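One chain of protein is taken out of this complex; the other chains stay put.
Order of writing sets the chain letters: A, B, C, D, E, F and G. Residues in each chain are counted from 1.
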Amino acid sequence: MDKSKLEDLLNSVQEGKTSVDDALKRLKSLPYENLGFARLDLHRDLRQGLPEVVYCQNKTPEQVLEIMKRLWEHHDRVLGTRVSTEIANYVLERLPEASFDPVSRLLRLSKGDSPVPGEDNPYVMVVTGGTSDLPVAEEAAQTLEFLGNRVVRAYDIGVSGVHRLLDQQSLLSEADVIISIAGMEGALTSVVGGLVSCPVIGVPTSVGYGANFQGLSALLAMLNACSPGIAVVNIDNGFGAAVYAYLILRRIQQ
Amino acid sequence: MDKSKLEDLLNSVQEGKTSVDDALKRLKSLPYENLGFARLDLHRDLRQGLPEVVYCQNKTPEQVLEIMKRLWEHHDRVLGTRVSTEIANYVLERLPEASFDPVSRLLRLSKGDSPVPGEDNPYVMVVTGGTSDLPVAEEAAQTLEFLGNRVVRAYDIGVSGVHRLLDQQSLLSEADVIISIAGMEGALTSVVGGLVSCPVIGVPTSVGYGANFQGLSALLAMLNACSPGIAVVNIDNGFGAAVYAYLILRRIQQ
Amino acid sequence: MDKSKLEDLLNSVQEGKTSVDDALKRLKSLPYENLGFARLDLHRDLRQGLPEVVYCQNKTPEQVLEIMKRLWEHHDRVLGTRVSTEIANYVLERLPEASFDPVSRLLRLSKGDSPVPGEDNPYVMVVTGGTSDLPVAEEAAQTLEFLGNRVVRAYDIGVSGVHRLLDQQSLLSEADVIISIAGMEGALTSVVGGLVSCPVIGVPTSVGYGANFQGLSALLAMLNACSPGIAVVNIDNGFGAAVYAYLILRRIQQ
Amino acid sequence: MDKSKLEDLLNSVQEGKTSVDDALKRLKSLPYENLGFARLDLHRDLRQGLPEVVYCQNKTPEQVLEIMKRLWEHHDRVLGTRVSTEIANYVLERLPEASFDPVSRLLRLSKGDSPVPGEDNPYVMVVTGGTSDLPVAEEAAQTLEFLGNRVVRAYDIGVSGVHRLLDQQSLLSEADVIISIAGMEGALTSVVGGLVSCPVIGVPTSVGYGANFQGLSALLAMLNACSPGIAVVNIDNGFGAAVYAYLILRRIQQ
Amino acid sequence: MDKSKLEDLLNSVQEGKTSVDDALKRLKSLPYENLGFARLDLHRDLRQGLPEVVYCQNKTPEQVLEIMKRLWEHHDRVLGTRVSTEIANYVLERLPEASFDPVSRLLRLSKGDSPVPGEDNPYVMVVTGGTSDLPVAEEAAQTLEFLGNRVVRAYDIGVSGVHRLLDQQSLLSEADVIISIAGMEGALTSVVGGLVSCPVIGVPTSVGYGANFQGLSALLAMLNACSPGIAVVNIDNGFGAAVYAYLILRRIQQ
Amino acid sequence: MDKSKLEDLLNSVQEGKTSVDDALKRLKSLPYENLGFARLDLHRDLRQGLPEVVYCQNKTPEQVLEIMKRLWEHHDRVLGTRVSTEIANYVLERLPEASFDPVSRLLRLSKGDSPVPGEDNPYVMVVTGGTSDLPVAEEAAQTLEFLGNRVVRAYDIGVSGVHRLLDQQSLLSEADVIISIAGMEGALTSVVGGLVSCPVIGVPTSVGYGANFQGLSALLAMLNACSPGIAVVNIDNGFGAAVYAYLILRRIQQ
Amino acid sequence: MDKSKLEDLLNSVQEGKTSVDDALKRLKSLPYENLGFARLDLHRDLRQGLPEVVYCQNKTPEQVLEIMKRLWEHHDRVLGTRVSTEIANYVLERLPEASFDPVSRLLRLSKGDSPVPGEDNPYVMVVTGGTSDLPVAEEAAQTLEFLGNRVVRAYDIGVSGVHRLLDQQSLLSEADVIISIAGMEGALTSVVGGLVSCPVIGVPTSVGYGANFQGLSALLAMLNACSPGIAVVNIDNGFGAAVYAYLILRRIQQ
Partner (left out) sequence: MDKSKLEDLLNSVQEGKTSVDDALKRLKSLPYENLGFARLDLHRDLRQGLPEVVYCQNKTPEQVLEIMKRLWEHHDRVLGTRVSTEIANYVLERLPEASFDPVSRLLRLSKGDSPVPGEDNPYVMVVTGGTSDLPVAEEAAQTLEFLGNRVVRAYDIGVSGVHRLLDQQSLLSEADVIISIAGMEGALTSVVGGLVSCPVIGVPTSVGYGANFQGLSALLAMLNACSPGIAVVNIDNGFGAAVYAYLILRRIQQ
């Protein structure tokens, strides 16, 4: 339930159009809706200002469809993450208003377009060490854009050619939040952290082989970064980084 | 070198009191001073708005003293972290204007008092799961206060008695940033993350025994937190969390 | 061999219908039957009050069929766990009296229906952190029901929205045993453990990605839970949790 | 606050001796008492039927004393676990009514003696693989006795001489709960689990060297035990096992 | 080159039929034959009394065929281990005198039958904890039989039903070497080690799931076995255990 | 941009054919070319003397083609590593001048043949423990040959038959650099290191099973080698070893 | 109870000097003696031909003394392993007939001298990679000598100078069992395994630093040794290796 819908309800009570008893019933059912296998948290929008998001990995196509349809009844904007092509096709056939991006693996439902941020809005800079980090980076960038934020991208600027990174220095130093995405040894995040004065969100990726142990090398590197001003999310968690950046940006813009 | 000192220099140039050549020489020497075993990064204050901080673990008392003295010549505020009692005593005898807090293990040098933030300033809430997390929590809280920020503390509110945590809900929901510190299973951070809409910084601690593997259990828990809005720093890294919170807060207050 | 069959044998001895020698021979052969590749433990029913259970993972369809058929000759109730669809189909074609549930992956053979527990019987509450924990939860719940126990389910009540959990508080506080199933950071079990006064069985699941390391994060979290009253079984081991709950419940009901 | 004290309060309200407002105030302050560095959970006795327990590792002597004194004002029975000799001496000097056992490292405060369970009460059997597991075993056994339960001990019956274990078979098979404590390869718990029909609580210990990796070998062994009816607590966590056994026993005795 | 062929050569030298120079040349080429991608160690038969063995995992069908053909020219007996069905079929089509067993995954080439050991020969006992350990057990047992040794099998006698194991006690106590194969918690090997006075070779298997970590649990358990008289080979290494048993047995029989 | 092209540019400036402004523009654009998803580092040739290399794992066929085409416009020699058959076919259809080797998984583009080193040039010796290490070894050897270096190969000389290794001693002792490739226990590298006086580059491979943990055993072994003169690259990183050897050789030949 | 004492008892029964009832009582009490904290396994001598051995690590001086005294009453030979200097001194003061070797940390009690094996007896060869492996090697060698076996030592013959190892080849090739002890990369055991045709017992040691992870590197190396004929005991477990060698030797000598 969106904040505006809740205000409508409360106004309706104040104006006597809705009885207190009816309002209570509706409010009582608000916190979440129980589908048996899932409880939709319809209040999160109120609490966190986030649209509803469905983590689709480990779920069946039927479960994803059921959850998205139910959320779509209550909300103007619904986002699915980690959507496989198989699930995407299943849902798109039954919910043709949805749209799917195969790189970021995001599935979007939106009433009306996303608000377009102005050129001088605060922005999140999304940087990657290599080309292979693209899916994680686009998950982060497109999630932020879905949430109405301004994003600047700079991909493949890893530390093996540090001048590629230094070329971005002015963009980096004016960013309000940076999402720094890297696999292998994850050194990009440390170097970025030393160049800027805004919060940096490190996203280790599982890109690499051998002693990267599916992202462990980059994860440990970012946790041990000698630069202050770095915090880390789970391996490959582009979505989590985007939400974190959004929460910071929202505070700045208030 | 503080920003003000730099402005003085540049004004002095503009006013013709300092020649361009002399200014260049001084600016060239600015970036850092080489002590042989350490290069003091005197520009960081300009870049990140942070005072100089010396990480004292793994350094000898002599090295710490030398570094702090040199920084103290250039800066109004210097902070030492992870200072053992032995090092603290060694420095205090030779730099009596320093002050030391044995719980947070912070050593402070400050010209004039820290600015006292107003009651209605944005604030960072520092919460811990247990009493044993105190040293990490105070490292975070006192670092933030040294940087002039408002801090609200709520300790020992771990999830084994979730009503202790829920009692803090109004304080939590109004905080601008939360530093959530917990050892053992680190579940506090997940629950806090689900209750609030501001960024949460998780600090896993090494508190516990057996299968906590020196903080690994809490670290993995926080990295895998199902609540969005959580990012994580290194085990026991109260200082890092404080700097991260400060960087967010500074942006909000701008 | 079921307890009742053993009683029949002993009665038959008492009544003189079976000679002591014959009874001895039959009893001697009781402990297990050797199929060459497997030794069926036909006494477990006597020792533990459990029907025969066949762990089907890592076995060939032929082995599973052979074992189940042999047990079915001696027992009224046989259960197969971790049954793949391939094995299930193979067995169902040859043992049409079996039934298979694809979510829990349980294969059941039963002479007569399971006893239906009364509404005021002691009950086991099965809770999960998320929707993706469903297969493990149903393995636990349906095993318990197969054993004749009363089960109450509450799924998807993870700590990212703690009010979903608190809504279950009265059901939780009246349960006799709780099976708490969660992946990712596994915090649900800690919070549940702090709310109730009955034994809680934690089941970490492999749900998640990245630094969950196939369930390690949830496993370590539950082992380090700060709430007393929690014990843990193997990752994804819904069946083991069910048996453990059953052993407690049986004692309570005696 | 003990249950009886709470009943007194409520009776006092019913009898009109305490006003509803006063009662509310007292009840509101009940959940816990805030010492600044610790919040005493005075309600746990009501919720879980447990006396107050203080985990003393990672706490200073001053903190332990302060917490124990405060609890001692509200409760008839207080228990400290993992108490070092240094802390024990510090507390005993200032709280001479306390008593300390150096093997189990338990510190006890008790108004009146523990209730002595009858010879035919249900009992918990505490078994160990070796002599070196003694401290963990006594932590478990003495905690149970402090809680008023009947305990039967059988130490040093590890599987390298399986006849020592089989000699205990009748005691084992009549126990209501078994706490099975073993280091090294932790095989004792598997074998015990196969012999009995009651719940078994496995406690891996850090006893051993080399590839035991501080208890990891025994922990993994118990989690992977092929016998059903085993659940596991943290490495060396004798206290946790005792509470778990107590929670089961209490239900049986109700 | 077999020992007998070498003797022929040396005799031929002694009898003057082969010049020293020619013999030297042939001997010099003996140690191994270089196929470019592999060097066949034709001397091992002399050094260790073993026929040639080809480890086929990680090799291409073409490589396996080439190596086996070349060895087959010099030796009376060649063994391939870890042979996939694909490789087996490829080789069988081109070397029809080979035979393949799909359970043990062994591919055999033999001139004449294996010698059949007498009923009162020393014997190796091969025991397993469960049915799923069968492939590893048969790799061990059939390798030993290929080497001409007497083998006694007892499968599925794991410790969850310790009487199944104790029933084998007389066979176990008369064995000359025991190969004890178990997955999950690997406790079988510890218990066996405590029952017998001959060397026990522990083979941990990767059977299990979750916290077995692909055989790590059983491996650590066997390395930490409290019974003396146990040594361990790699996870799933039935072949290595067989060779080790053979080396012991050969010494006994000398 | 090749070094020669850069010299042409600078000469052209010196001769007045190119204005300083034009040269500056071209030089400014030199460092890399931004394809959006990748930044081609066109300067590396100048900096490291290496041709351009594209790491193709984790990239899409389209990305690989795009990058290789663009590099091919600027460079005389381009190398793709870790090229899957699928990618190779995709590129070969569209860039028929490329050539692909399925063992080393290298894709080559070259204007003119590689320079053929003389028989008495310094050489790199590439040795392997077993046949299964071939793909890694050929990646190293063919990369070196592509870079114009002399390579001597000796495969399958692992320590289980140390005379195979000692037979290579004279070749080993005259090598200028040795690349020692081994899986399983990785002992080859230690023994080689003790025999020679040139730098040895250890390449652990993931060849093996069970407790090799995907190459961890060989990696740890080489890092702990008791022989001095050994340094290690990532598991299976034949390409990295080749570049390292090339950098040493180039210095020697200067 | 020694075998001879048991024979005395049985003879006494045969001769009518001891009644069957008395003998039964004594035999029934034989298996072990319960000291409360330890159960002495007095039968092991019969079962395994081993004298009593007390693992002293993790035990208190009082426990060690009590156990050794009790065993000394029943046995002619008692051995304590991993005896700290503190424990040794405590016991030696109270049991002056004991003797202690500080290198091997063995404490010996023996009625009469150890039997001295002849020059042409089968022998165990104990080899080490370095000087630092000495304590483990002497634990193995002296345990074997205490058990009456012939031992040949060759220390510090690690693979960094493989000619030191090859110099021992004739001694190695005539040994009946080899105990190969090495830390760091543990390669010695692989090379030894390839040179000989007798069983090799690998003992990884914790000698080394950094990525040896307290012996993990050597342990993994030996488990993955490419030479057949190697089995492994726990890290630093010289005693276990000695018992294993003894069990093999005893069979050979029968």
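Operating definition for what follows: contacts are C-beta pairs under 8 Å (C-beta built on N, C-alpha and C of every residue); 3 or more make two chains touch, one makes a residue touch a chain.
This structure is a prediction, so every number in the text was calculated from the model and none was measured.
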Chains in view that touch the one left out, judged over the entire complex: A, B, F, G
Selected from A:P51, A:P135, A:G161 or A:P199 as touching the chain missing from the view: A:G161
Full-complex contact with the absent chain, from A:P51, A:G80 or A:G210: A:G210
Residue numbers in chain F that touch the chain omitted from display: 47-50, 53, 176, 195-199, 201, 219, 223-224, 228-235, 239-241, 243-244, 247-248, 251-252, 254
Residues belonging to chain G that touch the chain removed from view: 130-132, 134, 155-157, 160-161, 163-164, 167, 207, 209-212
In chain A, positions touching the absent partner: 129-130, 158-162, 166, 184-187, 190-191, 193-195, 208, 210-213, 216-218, 220-228
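Here is the rule we go by: only the chains that are shown with their structure count from here on.
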Chain A to chain F, fewest steps along touching chains: 1
Farthest chain relative to chain F (centres taken as mean CA coordinates): D
Between chain B and chain A, distance of the C-alpha-averaged centres to the nearest whole Å: 28
Centre distance in Å when chain A and chain E are each reduced to the mean of their C-alpha atoms: 55
Cα-centroid distance, chain D relative to chain G, in whole angstrom: 39
Junction residues of chain G - those touching two or more other chains: 195, 216, 219, 223-224, 228, 234-235
Each pair of chains that touches, named by its two labels: A-B, A-C, A-F, B-C, B-D, C-D, C-E, D-E, D-G, E-F, E-G, F-G
